[in-house]
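Okay, so here's the structure we're looking at.
Not every chain of the complex is shown here; the ones you see sit where they belong.
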Amino acid sequence: MNLRRVMLDVDKARARPDMIEIAAAIEASPGVQAVNITVKEIDVETVGMEVTVVGEHIDYDALITAINDTGAVVHSTDEMVAGTHIVEHVPRAR
Amino acid sequence: MNLRRVMLDVDKARARPDMIEIAAAIEASPGVQAVNITVKEIDVETVGMEVTVVGEHIDYDALITAINDTGAVVHSTDEMVAGTHIVEHVPRAR
């Protein structure tokens, strides 16, 4: 299966790791071409981020491991896109 | 009939199957080119997903079977697109 895009909900402690460490770890993960880390919430202790990862044949397990190894925590996987091209989610009409 | 896009409402138990299993099963289904699995709700027990599948001559019954065989449940079919090209739903003006 050609995994092309993954969206993850990731938390980190305010101090460490830095976002740049997480970005570097993800970018270096097998099959990853590019990553967008967007901060959604900043609390006293933690920073909540939405991470969008694109690539070709992304190694999902390696990606999760790479993020966890930085000290950040993958909360959930919000989207997966696989196949010949990236298909966008079409909002339901209901 | 050339079925080109199908949108499904699919639920799975939190533990199994993994989203990646469902993505792989769908991608391997006859006529499928690409799939977007987007998480809509996460409850204590279940994960609600909206699945957008595109391809050429998608085998609808095989697709439903492939998803059910992973242990996920197809709740409903929300959209079907067939013909020479993908036609988007145009919201009514009423």
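Order of writing sets the chain letters: A and B. Residues in each chain are counted from 1.
Everything that follows uses one rule, which is that a residue touches a chain if its C-beta (ideal position, glycine included) is under 8 Å from a C-beta of that chain, and two chains touch if they have at least 3 such contacts.
None of these values were measured; they are calculated from a predicted model.
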Assembly copy number, counted for this structure file with 2 shown: 7
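Definition applied: only the chains that are shown with their structure count from here on.
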Between chain B and chain A, distance of the C-alpha-averaged centres to the nearest whole Å: 22
Chain A partner contacts - residues on chain B that touch it in the complex: 7, 9, 19-20, 23-24, 26-28, 32-39, 42, 50, 52-54, 78-79, 89, 91
Residues of chain A touching chain B in the complex: 1-4, 60, 76-90, 92-94
